[in-house]
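A single protein chain has been omitted; all remaining protein chains appear in their positions.
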Amino acid sequence: MRPEEERQLIELARLGDVEVFMRLTREYEHQIFQLTFHLTGNREDAADLTQETFLQAFRAMKKFRGEASFHTWLYRIAINLSLNFLKKSRREKNGQESVEEIEENRGGAQLEYNFSQDSPEDSSLSAEFVASLKKAIDELPPAYRVTFSLVVLEEMSHKEAAGVLGCSEKTVSWRVHEARKMLKKKLQSFLTLKQEV
Amino acid sequence: MNCEKYQKMISDRLDGRLSRRKEKKLDRHLAGCPLCRDYLEAQEIIQREAFKIGEIDYPPEWWPQFEQNLKEKLILEGGLDGLQAVEGNKNKGNKNDSKKANRLVLRPVAVRALSLVLVVATVVTIAFLIIYKEKGRPEELPLAMMLSYEESYLNLNQMLADDEAIASEFVNSLEESIIGDTIQSGSENAIIDFDNNLPANDFKIELNKLQKENHNPEEGV
Partner (left out) sequence: MKKRELVSFLFIFILFGLISGVWGQEHLPREKKNVRENIFVLRTLRMTQALDLTEAQTAVIFPELNRAEKEKAALQAELGREIKELRQLIKNEKVEDKEFENRVTKIMNCREKIRLREEDFEKFLFGQLTSNQKARYIVFNLDFNRGMMERMGRARMAGQKNK
């Protein structure tokens, strides 16, 4: 969608036109779904959060002043909702299964992604590794998890991520580095195996 | 050796934001540091595997249903559907009118039916409120409105706005309740002299008198 067209649609959506807002939704729904999936690690939760993101955006359309891009604004709403959701579900969840437990219980993880690029011989190891990596990302502290997801999984530049998170590029760079360190530590036994393959 | 610094550079390199000068510096360090080479290799594996988490989506046929659900919720939230929006913008000579009219034709039957139900529901609610108003019976507010004291007050204030007689009755009834509550709570130990603090007001004088009576009941007889 051209920026000029998007600006016009936003102006109309601010008047409460659902049809116009749905056009904007179609433009961004897949991206928001990807993001919320990366943040929650669960498809159903991601679908709910995607819907909630657009509902909240619609309610707040009048407040959207265009200081950030519409895309960035939607990302912020989705991130806030996902963080609140994570906080709530963490509180409710007692005794989370740790990565170490996954390692002991290999093959038990329910995978919701595709991993077909590996050869048959190492696809099993890769699948386990991705499952553990996903779990390890889930266990990162929220700020690190969000930043890592935006930069590595969403492939945003540090500048873009800083814009969405409302922090400096240096903070983004530092958080991603710290997240990587934490992930390496959590996945050490897998990494040793992988490096040997 | 300050490996931490170089590991941070490795992270920046993976994100594609390391300057050429730092790239060279990092390469020189890596050549002589097996620990950091190992770290780089581990991070490259994590990066590669992380990309595999990247793509997930529902099948294409799932999304229209998602959009339909969202749209129905948006209309329930008070959003205008295509028809209302076209009407709303007509007088402004909006150039998008014809586009919206076209969308109207394409809109699913369910949404049109929902719009009709909403219009009927609104008319019935308004008629109901008018009938109630005519009969002068206590109004019931929707739950959301009753939850907010200020919204409730706004509604009340609007009803009282044009009728001094009702407003006066309402104020009298409030004052009676305040006096009743004060006496019930038993404030005879500390009488507040309203006259000293407030503008002349029959209610305050009466309240003051009542307090005194309540303080020394035998004097009041």
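Structural remarks
Note that the chains are named A and B in the order they appear, and that numbering of residues resets to 1 at the start of each chain.
Here is the rule we use: contacts are C-beta pairs under 8 Å (C-beta built on N, C-alpha and C of every residue); 3 or more make two chains touch, one makes a residue touch a chain.
Keep in mind the model is a prediction, meaning the values are calculated, not measured.
The chain not shown here makes contact, within the complete complex, with B. Touching the chain that is not shown, out of B:A110, B:A127 or B:I178: B:I178 (per the contact rule at the top).
Take subunit B: the residues that touch the chain left off the picture are 91-92, 136-141, 143, 145-161, 163-171, 173-175, 177-178, 181-182, 185-190, 192, 194, 197-199, 201, 203.
Convention: only the chains that are shown with their structure count from here on.
Contacts from subunit B toward subunit A in the complex involve residues 7-8, 11-12, 14-17, 38-39, 41-43, 45-47, 49-58, 63, 66-67, 69-71, 73-75, 77-82, 85, 88-89, 96, 100, 103, 107. Across the complex, subunit B is touched by residues 8, 12, 15-22, 25-26, 29-30, 33-34, 37-38, 43, 47, 50-51, 54-55, 58-59, 112-115, 117, 126, 129-130, 133-134, 137, 151-153, 155, 157-158, 173-174, 176-177, 180-181, 183-184, 187, 191, 194-195 of subunit A.
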